[in-house]
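Only one protein chain is missing; all other protein chains are in place.
The block that comes next holds chain A.
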Amino acid sequence: MASRAERTYLGQWWWTVDRVLLVALGAVMVSGLVLLMAGGPPVAERLGLSTFHFVNRQVFFLAPALIVLVATSFLSPRHVRRLALFIYLVSMLLVFAALQFGPEVKGAHRWLNIGSVTLQPSEFVKPAFVILAAWAFSEGSHRRDAPGTLLAILILPATIIPLILQPDFGQTMLITIVWAGLFFVAGLHMMWMIGLAGVGGLGIIIAYTFVPHVRARVERFMDKSSGDTFQVDTALESFYQGGWFGKGPGEGTVKRILPDAHTDFIFAVTGEELGVIACIVLVLLFMLIVLRGLVLARRLEDPFCRFAAVGLVLLFGIQACINMAVNVHLMPAKGMTLPFISYGGSSLISLALGMGFLIAVTRKRPTAPLYDRISPLHRSDA
């Protein structure tokens, strides 16, 4: 299939995609399935479902996710943009639909029931948003006639205001951080970065002051005795019980009382059953994907591809960082799933979409024409 002698469509794909990234993502997906076998059953049993309910569902979603990932990775940057725009518009529509018609789950309107499938449209907004923001930034950076930067600034409120209405502070925070990161990479003046950080800090202080549950969470993080720290304590105990090598697959006991063992706290279950070493390997795997993505982004000449790659890596990496940091109690509890590991169909397909985009924009491409268009300056040093 992948002979270099002839330029088949598939062959071209195989030789231009970044195979390190592809393999690493495959490894994360497979380990996600394995870890869900540890984290899923206790929750399923608690909910009265069949033991491997969550594992089966995850496998069920993994097939379309893989298709999405591979299919997306075939796209050219232009098509990536178009697809992203389409997905963005559709999923924003669905976000509004969820706000209006979605059932209330735990006080939020985040989900839409379509047949037997529960859909969380905000998940799909994220990769599409990153692509569109990257596009706007790249336009802003090399074309003075298009109001790229202004668009890039405006797209943030347009996206997060519906999310705040849901309310979904986790996604809001994630999107805002990614957006700020993109702005940073796009070359925003340091003054503005400091200003943004200030606004962010102010936002956190306001949230702390006026949003009771945010305040409670921060206080619990600072002072364990101020409230219920059952989840975090249990998660920490998982790690302590696991030690270096873990108790062995299926031997975990703390996971039976650990809430969200199959989603937000699957990392702690990993710690208990497979040990700290396995956790570190998992961290290194995520780190490999993130750093590889950034290295590729640095190599890219096309500003759009570069920003898109950075944005997608940020989205993926920050989500992983927050989840792991919460699990090991380095930051206050915040519901965030571990990419490709935690259970969740919408999340899985959204991540596949995002990583498909990442592989698509980091494909090796002939760069000379782009080069000329974007920056004539590469000739001056010749």
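Simple rule for what comes next: a contact is a pair of C-beta atoms (placed from the backbone, for glycine too) under 8 Å apart; a residue touches a chain by one contact, two chains touch by 3 or more; residues count from 1.
In this text, contacts and distances are computed from a predicted model.
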{"item": "Absent chain [UniProt protein name; select from \"Xanthine dehydrogenase family protein subunit M\", \"1,2-phenylacetyl-CoA epoxidase subunit PaaB\", \"Protein translocase subunit SecY\" or \"Cell division protein FtsI (Penicillin-binding protein 3)\"]", "value": "\"Cell division protein FtsI (Penicillin-binding protein 3)\""}
{"item": "Among A:Ala108, A:Leu196 or A:Leu236, the residue in touch with the chain that has been omitted", "value": "A:Leu236"}
{"item": "Selected from A:Gly102, A:Gly170, A:Pro303 or A:Gly354 as touching the chain missing from the view", "value": "A:Pro303"}
{"item": "Chain not shown: contacting residue from A:Gln58, A:Ser122, A:Ser141 or A:Thr159", "value": "A:Ser141"}
{"item": "Residue, one of A:Pro41, A:Pro77, A:Gly102 or A:Gly317, that touches the chain absent here", "value": "A:Gly317"}
{"item": "For chain A, residues in touch with the removed chain", "value": "137-138, 140-142, 144, 149, 181, 184-192, 224-230, 233, 236-237, 239-240, 242-244, 271, 275-277, 279-280, 283-284, 286-287, 290-291, 294-295, 297-298, 303, 306-307, 310, 314, 317, 321, 324-325, 328-330, 375-377, 380-381"}
